[in-house]
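Every protein chain but one is kept in place in this view of the complex.
For chain A:
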């Protein structure tokens, strides 16, 4: 290798296609180094003056946009949660209100019902009492009539049979019969 490279360095100048490493032909190192330094300086200035600040700005801007968007989304989410809470609260309130109204109506109706029932009961009781009285009257009237009829009939029967009808005795007999 060592002899090879030495030979290459020596021959490269005279024969361009001589076997060996053109890399070890030191005669053109100056040229390469000069152009390399020029290249590096140009790339350095292009990058550090234009490209890198621009990309950094774009990245920062994007980061900012993302952060803002996330914050906005969070805010909207909080608002949505708030709205939902309000809705739920309204729902609960409405339900309680409805229940209260229902209970109130129920109580009112119950009261009306109770009053009506009581009134009806009283009327019924009054009517019943009246009827009982009437019935008792009728019954009493009927018994008297029966006794009269029975006594008359008995007198007629006794007289028809040829007996002498003792009014008092007949009436007493009718009474005993009716009681028995």
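Here is the rule we go by: a residue touches a chain if its C-beta (ideal position, glycine included) is under 8 Å from a C-beta of that chain, and two chains touch if they have at least 3 such contacts; residues count from 1.
Everything below uses one rule, namely that contacts and distances are computed from a predicted model.
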Record-based protein name (UniProt) of the chain missing from this complex, from "Cell division protein FtsL", "Protein ImuA", "ATP synthase subunit a" or "Helix-turn-helix domain-containing protein": "ATP synthase subunit a"
Contact residue for the chain not shown (choose from A:58, A:83, A:128 or A:178): A:58
Of A:32, A:67 or A:153, the one touching the omitted chain in the full complex: A:32
Absent-chain interface as seen on chain A, which is shown: 1, 4, 12, 16-17, 19-25, 27-40, 42-44, 46-48, 50-52, 54-59, 61-62, 65
